[in-house]
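As you look at this complex, bear in mind that one protein chain is not there, while each of the others sits in place.
The chains carry the letters A and B, assigned in the order they are written, with residues numbered from 1 in each.
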Amino acid sequence: MKTLQVSNEIREAIIEQKPIVALESTIISHGLPYPDNKEVALRIHDIVREEGAVPATIAIINGQLKVGIDEEDIERLATEEGIVKTSLRDLPGVLTKRRTGSTTVATTSYAASQAGIRFFATGGIGGVHREFPNSMDVSNDLITLANSNICVVSAGIKSILDVPNTLEMFETLGVPVYGYETTRYPGFYTTDSGINVESITKEEAASLMRTKDHLTLDQSVHIAVPVPEEAAIDPDWMQSIILEALEEAKKQQITGKDITPFLLKTIHEKTNGQSVKANIALIKNNAKIAAQIASSYYNTN
Amino acid sequence: MKTLQVSNEIREAIIEQKPIVALESTIISHGLPYPDNKEVALRIHDIVREEGAVPATIAIINGQLKVGIDEEDIERLATEEGIVKTSLRDLPGVLTKRRTGSTTVATTSYAASQAGIRFFATGGIGGVHREFPNSMDVSNDLITLANSNICVVSAGIKSILDVPNTLEMFETLGVPVYGYETTRYPGFYTTDSGINVESITKEEAASLMRTKDHLTLDQSVHIAVPVPEEAAIDPDWMQSIILEALEEAKKQQITGKDITPFLLKTIHEKTNGQSVKANIALIKNNAKIAAQIASSYYNTN
Partner (left out) sequence: MKTLQVSNEIREAIIEQKPIVALESTIISHGLPYPDNKEVALRIHDIVREEGAVPATIAIINGQLKVGIDEEDIERLATEEGIVKTSLRDLPGVLTKRRTGSTTVATTSYAASQAGIRFFATGGIGGVHREFPNSMDVSNDLITLANSNICVVSAGIKSILDVPNTLEMFETLGVPVYGYETTRYPGFYTTDSGINVESITKEEAASLMRTKDHLTLDQSVHIAVPVPEEAAIDPDWMQSIILEALEEAKKQQITGKDITPFLLKTIHEKTNGQSVKANIALIKNNAKIAAQIASSYYNTN
């Protein structure tokens, strides 16, 4: 049984030491409505290629963990009912039942690391939920990033979470966190979370990953890129909307895996779609930056 | 120095790829009174054999970590004073001082994994204590299950603990959790903790463990089997007794390692022995189910 199926293009890119950017698929199945989801997924592929890197979208298709899915697979993830949002703990079950699933940040990091990919672009990463410790809901993304050796480029931690405490937990776990050309940690929908962070350029990020190649540190590196100005949302307005959405989730007793999709949908409605526009803008931007860092890494290796 | 001593029968079973079920020994030294503890330990061996599997009770005898102890060892653990309840952090010390100790879920998982055993039956597993975060008392069982590759069959998390938050922490750590032929997570003494869980059959569990053989995921799999109906205790009655016992522990200032034995003894008294009957019924049942899953795993490997 072969659980990891790497596409021919990705396999060749690995052998030839070409830059590759891993991409997650939960944004396709659960993050955006059709046909936005498909269009964005394909557009991101183009963006990565325009920067001289190879896109490697990761998903589970009929019980095969595929690194590098094609347009047909993307169409399925974008339209089919019952695609399983697959966190790392769900992976053995989804593979065993030969189901089709999209991969979270954790599962994408795992699969990309297994395949030898060093860079990964995503929208936002999971963390400590605001209810902690009443509910000890903490994303497996944190633990997986502390145990995989990849560079994760995102627009920060999902802003529905407890951002300061998630950053504390990254520190506890030894995960390096940098702001991309900024000393203010980005706030996902907003350019500034209000928290200081060390700034890094793309060349420095590439250089850092080369240094890590010579160390035996398990931790991934997290680089947070501010959402592009033109799509950024006003921080105060956004904060009030998030608090309203959290209130509503509590009233409707939404829990567990259902919370994040519920909150995103509610925020979408309350911002008249501005949150989705920001999400699309930032994921495209992150893919571009990740591809540039990957290119810098391989060009000077 | 050879720290791990695997019995001849277990060694042959491993080589011949026969099903094996690991069993912990804290239930013998600290969980049940004499002669119940010895009788149950031997009865469980028979149950495992009746299902075509080999029982591997694990304990530390005179500073030797033994995988597969015999009746004489069981008699010692069941009767001797000063048997050390050995969690994983205690293991180096107990071995160094050539002491005799019983193994917790964590230490049994570690030793079984080291020996190449894939299935383990126990009563209940540790987790987050209800005082968290006032006291950050969280069992090492959680961390060890996140770092060993075994299938642990239990009747759920010990119900004196914070069950919802322990399940959250399993999710954070990436440990897959399933209900055995039930969509309601079992409540140890009761069949239903009130929390939803994905259901699994024994064939699916065997299949899942085969899938894991092809992945490089560290985490163990936890399968929770409801206590047999005829021994189950009424959930509301049980909950009130646990709260009384916790109250008494606080009053008497019982802390640390002494809490769990104190609570179990108090619950025993307050239920007029029903809790011990449930405990015996569920551990026998778990051993049977674990043996059946192990047999399914090896028959179709």
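In this text, contacts are C-beta pairs under 8 Å (C-beta built on N, C-alpha and C of every residue); 3 or more make two chains touch, one makes a residue touch a chain.
Source: prediction; values computed, not measured.
Of the candidate positions A:L4, A:L42, A:L208 or A:I254, contact with the hidden chain is made by A:L208. When the omitted chain is restored, the residue from B:S7, B:T79, B:N140 or B:Q239 that touches it is B:N140. Of the options B:L91, B:I125 or B:M209, the residue whose C-beta touches the omitted chain is B:L91.
Set against the missing chain, the residues A:G52, A:G116 or A:P164 yield one that touches it, A:P164. In the full complex, subunit B touches the omitted chain through residues 1-3, 87-93, 95-97, 106, 110, 114, 133, 135-140, 142-144, 147.
Touching the omitted chain from subunit A are residues 128, 132-133, 146, 164-165, 168-178, 198, 204, 207-208, 210-212, 214-219, 221.
Just so we're on the same page, only the chains that are shown with their structure count from here on.
One inter-chain figure worth recording: subunit A and subunit B are separated by 36 Å, centre to centre, where each centre is the mean of the chain's CA atoms.
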